[in-house]
Structure formats: structure tokens, C-alpha cells
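The complex appears here without one of its protein chains, the remainder shown in place.
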Amino acid sequence: MKKDIKKVVLAYSGGLDTSIILKWLGDEYGCEVVTFTADIGQNEDLAPIKEKALKLGIKEKNIFIEDLKEEFTKNYVFPMFRANAVYEGEYLLGTSIARPLIAKKLVEIAKQTGADAISHGATGKGNDQVRFELGAYALMPDIKVIAPWREWDLNSREKLLAYAKKNDIKIEQKKGKSPYSMDANLLHISYEGLILEDPNAAPEKDMWRWSVDPKDAPNESEIIEIEYKNGDPVALNGKALKPHEILDALNRLGAKHGIGRLDLVENRYVGMKSRGCYETPGGTIMLKAHRAIESLTLDSGAAHLKDEIMPKYAELIYNGFWFSPERLMLQALIDESQKHVNGVVRLELYKGNVIVLGRSSKTDSLFNVDFSTFEEDDVFDQKDADGFIKLSALRFIIAGKNGRKII
Amino acid sequence: MKKDIKKVVLAYSGGLDTSIILKWLGDEYGCEVVTFTADIGQNEDLAPIKEKALKLGIKEKNIFIEDLKEEFTKNYVFPMFRANAVYEGEYLLGTSIARPLIAKKLVEIAKQTGADAISHGATGKGNDQVRFELGAYALMPDIKVIAPWREWDLNSREKLLAYAKKNDIKIEQKKGKSPYSMDANLLHISYEGLILEDPNAAPEKDMWRWSVDPKDAPNESEIIEIEYKNGDPVALNGKALKPHEILDALNRLGAKHGIGRLDLVENRYVGMKSRGCYETPGGTIMLKAHRAIESLTLDSGAAHLKDEIMPKYAELIYNGFWFSPERLMLQALIDESQKHVNGVVRLELYKGNVIVLGRSSKTDSLFNVDFSTFEEDDVFDQKDADGFIKLSALRFIIAGKNGRKII
Amino acid sequence: MKKDIKKVVLAYSGGLDTSIILKWLGDEYGCEVVTFTADIGQNEDLAPIKEKALKLGIKEKNIFIEDLKEEFTKNYVFPMFRANAVYEGEYLLGTSIARPLIAKKLVEIAKQTGADAISHGATGKGNDQVRFELGAYALMPDIKVIAPWREWDLNSREKLLAYAKKNDIKIEQKKGKSPYSMDANLLHISYEGLILEDPNAAPEKDMWRWSVDPKDAPNESEIIEIEYKNGDPVALNGKALKPHEILDALNRLGAKHGIGRLDLVENRYVGMKSRGCYETPGGTIMLKAHRAIESLTLDSGAAHLKDEIMPKYAELIYNGFWFSPERLMLQALIDESQKHVNGVVRLELYKGNVIVLGRSSKTDSLFNVDFSTFEEDDVFDQKDADGFIKLSALRFIIAGKNGRKII
Partner (left out) sequence: MKKDIKKVVLAYSGGLDTSIILKWLGDEYGCEVVTFTADIGQNEDLAPIKEKALKLGIKEKNIFIEDLKEEFTKNYVFPMFRANAVYEGEYLLGTSIARPLIAKKLVEIAKQTGADAISHGATGKGNDQVRFELGAYALMPDIKVIAPWREWDLNSREKLLAYAKKNDIKIEQKKGKSPYSMDANLLHISYEGLILEDPNAAPEKDMWRWSVDPKDAPNESEIIEIEYKNGDPVALNGKALKPHEILDALNRLGAKHGIGRLDLVENRYVGMKSRGCYETPGGTIMLKAHRAIESLTLDSGAAHLKDEIMPKYAELIYNGFWFSPERLMLQALIDESQKHVNGVVRLELYKGNVIVLGRSSKTDSLFNVDFSTFEEDDVFDQKDADGFIKLSALRFIIAGKNGRKII
């Protein structure tokens, strides 16, 4: 018997792998197993989950199923989008941002049920194990973590199937089930493995599950309007919606128009590169829209500071440091900037393109054409530019007069 | 008579404004005027320029016309693209990067002809005046600068036309001439003014000059391959090309497929916002391609450091600080990273989309699927992740055991 | 008569220069003059100021004298010290941090008295003009600014004295008055000019006004204790004090022990270098003490992020951007980190040295010797380091196996 564990909360998806883990935990640790399953927008029917868990021997009181879509969007996705967070220039952090919330829930249930451990189905080479566990340790420092993929010897498909068979775990052959390693939530869906393991090979057309191919998208574009308040979307096409409703609606719009596909080689936190494909239809629209409303309402000082700290902020989220002092510090900086990010963005969606058609802010626009035309105005004397340039150049002039050559 | 100027080198486009300036310089300063006109890829016939200048009274020896396309691409555009430079999240710096080269040439000709001043046609509210003048002062600290738009009283279209008429400057009514304020070079073309002064109004369809509307682009996509050496493109579809040839070819490809349009509200260095529309077809392809080849050949340490310093690098270029110690320092950092950025990127162009199909590097790929699969391998023991996570989390565990709450 | 000004609020020190300005404003602008004089800890008797102003013709209701010591320390100095702000590696920003508060008060009085302009005695080559005016514009965008040193022709000592004589302005020959150009407030005193204009010449021994020479400081050291709450000092040697009382007390202690002298060549915002000498006795002690209490209570993530953004924060203050969105954003980041910065620091003061003797925090210490000794403990398994190092090195191992040479 392994180290002494009384009760463990397992992040349970209902799939084969976590069903095997569920069984294995009992076998190896002899401990009570609590399951936690979240509806985080992955668009799967969670109804059968309870049945499965019961059948695998979990007590009813130990089965937790929760709808996290609103909490996920409001407290995780939206704060992140205030930062225009992009990892390595392209990735919208769809998987990364969901993990800390799962970790938080696992720990909450552990406290509630008196469990002393959590467990998850993330492998030993990926980022998700780090994100789950950093979150858990940050919120409950004496929690124990069981990561079966790093412990067991079921390290091949064959051994897993054999174990399932031996333990009477039903292996569903869902029709149309994707052979790729996938992750989905309200923000995105991702694909890894198979042909993607060759970074020089394009993904197969039928791999993508959410969005249409831009080539198959409607020939007619569609125009939408998003309203922002304090940096967050609050209404779509004039209709006020809850955060998760907006994200859901934008996902549908983006998917319809072939928006938000990404094919990426990325640097994992654990040191190696991996290839992933992502669909983030709503997020791709939100990034464009948020930048547009910020372009009207933030001045250069605020906007450039945000841009400078963004890569670090994105890296922290990617690496699993959502619950860290430094992420909270950066969030405070970002949120401070958002109080003026109010207004409306009009966008056109067309075959993979998100095109800004207009941005306006009744309360917070800093754009005033009177100051930028070449006609006279009363705040800007063009002669001021003489002095501005001369003093901006002064250090170069002094250096040059001293004989220094810049090139 | 204004301050004592012997001879001035004017950045002369041959258009109405700089023709008026040419005349005005002689009238106001009573000095000899030297004209400099560059072919920087703006795609205009420069042949008539000499004629015009002669007709306006410039001595033949004082007329300089130079083809800068290769120098521009090789020494300005390509070094900038090594950095993945993007200003305020979207702008590819097409105007900004051309100005320092013009400044450098103006100063070279000033030295060569014994001139003591330079002059340009940039207005007193824009960025270009800053870029020209910072460059000039950095390279020739005692140069004098005449910026007519900040000095004269010809501050309306009517006064300009009256001045032209009075001075017998021919006002060409080019058929199809755009009414927008424009700038073009081998990297991009830009539009300002008119309807764009309302940030909530979309640009007119016929404003765009280079690229087709994505909706009018071919229904068939096109696949291309770009080869990179030390971070710069060196071949297209297997054919070695000079820098300016590659950029030119990518411009044609991008323009054909509706790629590289941008509609932006940006923060000018001089403190106000302005609205601009841009077409950067080749540059948009290059940014995507360069990130793709870097994704294969740079590790996280190099890639993330580049991302962190990029906004500052882009800001420096936007603000006109190309010839500054800090830009050269950042360039040294960037260039140090590029020695391994070698390989080939395959892209699909389709109605405004640039889609990466594959990336490969015979010499410098850091991608190795053996390290990222969930099977066993010899460099990565999955149990190593235990310790990695545990120590990464140690500061949280210690804080938590001390009673500190992160949230 | 110059541009139309009704009423101007002058930052009035009572000295010769601002007395001349007072007179000159009336003569040149024919406007009503309001004077504002602050006790910001410069340690001068302000009683005669009112008399002087009255004598120079200012109406009594237009004379404002205010004690700002507490507001200055609490809302400006302490927030800045939370950031460990140091400009160019050495300067504690003593002058810079006082200017925005003066600007704020000038604007408040302008609003209160219905004035449409402010005026100050800062010269046209320095930083202070920028700091005053950026602050004023940020808080009252249509304020007008009169900067006599940039306007008038009294640009030599002789002309000033002649003007004073002509206008019956009394030139006091204070005994022992320093011939240096000086600025003083509760945080520091500074010196410029005369022999300091040669950066290779050491300052004269009798230039320094606040602190003793370390060589003349007591042979006996002195031990003090500072208590911190949320990053601010709240008690000295066990006695709770108001912010300005603590700073005052630390100034006396530091001055007595020869602490806080600095001799610096610095880069002014306006582009040239200048030489300044500074005495910041209390501030020098506070910087050391604050770092010490942070060393115990901030983890590496928080501490390193603070260090990374500090140079930008210091630059903003130096350049006069206290009232900017970006300074407020950085302040939000810094303040977020300070909620755990609680505890006590024990220091020894001796002949210019500030030596940390101990730091403790009953509530927030993250130091636990059990985790750092080489004996066994229960949170740290030394074998964890294997995995931590192996994964931290993985990108190097992969690169090396691929044949890449790092050097």
C-alpha cells in the first residue's frame, strides 16, 4: 500500500482514463474516492457521469457535479482578456486559464469532505499537472497530490485497456469520437497527438470540431456590436448578457465564420516543445474587440505599460501561476487601467477574419479629431513640436557634438 | 529673411506640397535648395521628378534620386521583423521604419553638398517630423532643420493652392488620385483623413489601393514556402531572392489574397490619437512566418525574452528612435537570438488569412516528439515532474503553512 | 502686454527669485497675483513670508501658506518608498516627489480663487518645470502656465539684481546663506552649481547643510527599530508616530551619523546631464529598512516583479509623471504587494553606514529555518531537487542533443 491517504478528490471527466484512475486510486491507496466533475463549457452531457461514478462504486454523497461556466468566464476568462493576454505571440491560453479554477474547486471539496488528497488525470510531461498542483498547493498547502500518470506502470494504451477490462470499466466506443488528445471549455478546444506530432504536417481537415473551415464559411459577412464596461463585454448587439452567455454567443458566431483556429508549436513549462491546434472563436473576437475599445480609451502611457507587462502575465498563466502574488499584482495593475475602458465596438466577421468597423465611447473616448488634423486648434500649437523634438534629440546632439558616432 | 541658412536638402516627393516647400524655402530663406527623392518602393514613376525639380529652378547637380529598396529592406525592414515588432498590438510600423533611412540619406547628401540644413514636408502634429529630425540630429548634430508646416501660414488647402498658383507650380489632377493623406513604401501603404477622422466609421471600400478586399480574393487558396536564414527570409518557393525581391513578391501574393489590411486608432508620439488604415501584405505574411520558424528553433528563454522587450523596441521605432543607443542595444539582443533561426515555413494564403501549414529546420529544430509523447523516453523521467512541481510550489506551501491566504 | 491672464497663482518661496517673479507677473501680465507657500519640511521660518508678500502688494486674501508635511510624507514619500524607488541606481528622488504635490496645491488654489494661470520659478533647463507643469495640466487641463525663466530676459544674476533694485525688492544677505542652488523638503536637500559643475571635482566640505561628515560622526553607533505596517513605517523605537514625524526623526538620526549623502551625475529628462549632491538621511535609512522587512515577508515572485518594474516607476517620478495613468497602475501593483509587509527592522547607524541587525515579523515572516537547513524536514524532500533541476535543464539538454552549442 502506498503512502497513507484517507480520502482523495479526483477531477473526474467520466472518460476512460479518469475512470481507470478512479479504480486505481482505490486499489493502490485503499482510500475513499470523491469525484468532482465540472461543466466548464466543454459541451458534453454530464448527466451520465453520476451514473458512471455510482457504478464504479463511488458513494452518492461523494459525487460532485458543478456548473462553473459563469464563474469561469467572469473570474478567469474576462480578467485575463483585460490584459490582452497572448502566449508566445499567438496562443490565447484556453486550457491554461481553466486549470486554476478546477484546482480551486478540488481543494474546496477536499476541505468540505475532509479529504487529504486530490488527484487528476494529467500526464507527467505536460503543463496541466503543473497548473493543477500549483493551484492546489497555493490554496491548501498541506494537500497531498496523487498524479497517477507519474506513478503507475499503465504507460501504454494496451496496459490501460487491459486494466479497464480486468476491472470491468466500460470502454465506450463513441461514434465519431476524436482520436486526438483534446481539451475543451467555454473558451476553447485543443488538439494534440497523431499527425500533429510532425510540426511540418498540416492538421487534417476533419480534426477541427468547433469551427467551420474558413473556406466553408458563409459568403456573407456578419456585423456585430460588443459593448464594454470596465474592460469586460457586457452586451452583444445591444442585448445585455451574462459573461458566459456572451462568450457562448461569440463562440457560435466565430465558429460559424471560421474564426479562431490556431496551429502552433509552443514551449511547455516543463522544457520541451509541443504542437497543438486550437479553436478559440469567441476569444479571438474578444481580443480584437478589446484592443479596439482600448485604442479609443487608454492613452499611450497606460496602453504601452499594459503591452510591456503582458508577456509576463501570459507566461504566468501558461505556467500555472494564477494563484501567485505576482499574478495578483499584475492583475491589480491591469484592472486599474480598465475603469475607462467603456464603449462599443462594431465588427465584421468573414471567413476567418475579424474586421473592426468602428469603435465609440460616449463617456471615455480620448480621440478628438480636432487635435490631429492639420488645421489650427486651441490645444496644440504646431510650433510646440519644435521644442518637443529639439529636447527629445538633445542627448543625441550633445553626443554628436562630442564626436560620438551612433553608427 | 529667416535665420541664416546657406543650403538646404529637401526630401522631395515631386508632389504639390513639397513643390511648394521647394519654392518657399528659396523665398523665405534665400538659400540654395538640394532635392532628394528616394525610390523606397512606393511604386511611383520617379522619372518626371527630375524634370519637375529642374523646372522649379533646382540645379541639375543638386537633384538626387536614389533607389533605396534594397537598403531599406535589408537594413531596416528585416532587422525589425527579427523582433516580431508590432506597435500597440497591431501596427507593423510601415511608415515608422522608412523615416530613419530618409533622414540618413538627407544627412549624407547634406555632408556631400556642404548643406547646413534639411527640410521635409511632414506636418507639425504627426510622428514623421519627429522621426526625420531625431534621425538627422543623431547623425549630424549641428544640422539645422526647416519644417515649413510648423513655420508658415499656409495652413489650409486654399492658401496652399493660392501659393502654388502665384508661383506657377503646376497642380496635377492625376486621374484616380486618392483624396486620402497617404504614405507608401515597399513595406506598406497608409491612409489618413476624411471619413477616417470618425473612428466609428468604416473606411470606404475604394480607399484601399494595394490589396483586394478579402471578399473579392480568389476562392482558391495558394500555398507558399519561405526559407529563413539567421532570422531573415532568403528564398521564396525554393528560389533564392534578394531581400527587396522577397518583400516585393510577398506583397503581390498578400495583396492578391486580401492579406494585411489594418484599421487602427493609434497613439501618436506627440500625444494625441489618430486613426489610420494600413495595408502591409508582405509584412503580415512575414510576421506569421517568422514566428513560426522561431517557434521551432528558439527555446522558451530566448522566445519569452524577445516577447518581453518587443513592445519597447516597437515603441522606439514608432517614436523615431531608430538611431539611439537603446535601439542598437535591443537590436544586439535580438540579433544574438537569430543565429539559430533557420528553416522553412509553409503557408496557405486565403481571403485575408495566413495559415501556417508546416515548419521545419534541418539544422536547428528543437522539436522532438520523443520528448513530448506520453510514452517513456530516455531524457525525461515523468517522476522528475514531481520534484519540479513541488519546488516550484514551495514558496506557496511555505506561505500557506504560515497562515497566509493567497485569495 | 502678454497673453490675456486674469489671475495667476505663484509658487512663492519668499526668496529673491520668486519675489522678482511676483513683481514681474504684475508688470508683464497686468494680472492679479496669488501666492502659495508650502511648508514641505524645508526647515525655513515661513512667518516672514506673509509680510513680504503683503509688502510686494499682494492682497491678504491672496496669500496662501500651508503646512504640507503630513500630506507630503503620507501620500507621496511613503507610497514611493513602498517601491524601493531609486533613479539611475542611486538617487532617492527627493526633489522629484515634492513637485507634484506643489502642482496639486497650485491648481486647487487656482480653482478656489478663480485663477486661470499658475507660475513657478523653475528654470528652462531643469526637471522641475516639467514636474510642475505636467502635474498642473493633468489636474486642470485648461490652466495656463507662466514660466518666467523661459520668457523673460533677466537671464543673468546682474539683470536680476538690477530688476530687484529698480522694483524695490529687498535683497537679503542672509548670513551663512549657501551660494549653491538648493532645494529642500522633508525628504532631502540638494545642491547644484559652482564647483559641482565640474564632475571631476569633489564638493567642498562646507557645502553640506544637513548631515555631518561621516568622519565627524559619533564614534559610538546607535541602534534603532522601525516598525512597518503594510509597507509603511508606523513606529520608531517602539513609539507610534505619524508619517512626517517618523521621517523627521529619521532625518535627525541619519544626519547625526553622516548617513545619506550622495554625489551624482544624472540624466535630466530634458536631455542633458547635470551634477547634483543630495542629503537624504531619513530616506536612506528607510530604503534599507524597507528592503529588509520585504526580504522577510515577500516571496521571490512578488519581490522580483517589484524590482523589475521599479526603474520605470522611478523614471516616471523623476520625469514628472506622478499624475499619469501608468504611475497609478504601477502603484496599484506595488500596493497590492504590501499588505503582508509587516514587522520590525533593527538597524545600526554608524558613520555613514546603515547596518541591518535583524528583521522579524510575527504575522508575515516567510522565513523558516526548518526548510533551509540540511537536515530532513517534512515539506522538502531533497530528492525533489533532482526533478526540479532536470526539468529546468531540459531545454538545454534537448538543444545539446540536437547538436546546438551554447558557447
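To keep things simple, chains are lettered A, B and C as they appear, and every chain counts its residues starting from 1.
Following the convention adopted for this analysis, a contact is a pair of C-beta atoms (placed from the backbone, for glycine too) under 8 Å apart; a residue touches a chain by one contact, two chains touch by 3 or more.
Because the structure is a prediction, the values reported are computed rather than measured.
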Missing-chain contact among C:Ile21, C:Ile40 or C:Val270 belongs to C:Val270
With the missing chain put back, one of A:Phe64, A:Tyr87, A:Tyr350 or A:Phe371 would touch it. Which one? A:Phe371
Which subunit A residues would touch the chain omitted from the figure, given the whole complex? 299-301, 340, 364-366, 368, 371, 379-381, 383-388, 390-392, 394-399, 401-402, 404
Residues of subunit B in contact with the chain that isn't shown? 267, 270-272, 298-299, 301-302, 304-306, 309, 312, 321, 324-326, 328-330, 332-337, 391-395, 398
In the full complex, which bits of subunit C touch the chain not displayed? Write them out. 84, 88-90, 123-125, 129-130, 133-134, 137-142, 145, 147, 149-151, 155-156, 193, 197-202, 214-215, 219, 221, 261, 263-275, 291-292, 295-296, 299-300, 303-304, 307-308, 310-312, 315, 320, 323-325, 328, 346, 348, 350-353, 355-360, 365-369, 371-376, 380, 382-383, 385-386, 388-389, 392-393, 396-401, 406-407
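Throughout what follows, only the chains that are shown with their structure count from here on.
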I need the common contact partners of subunit A and subunit B, sorted by label. C
Measuring between mean CA coordinates, which chain is farthest from subunit B? C
What is the distance in Å between the mean C-alpha positions of subunit A and subunit B? 32
If a residue has to touch 2 or more other chains to count, which residues of subunit A qualify? 267, 270-272, 299, 304, 312, 324-325, 328, 392-393, 398
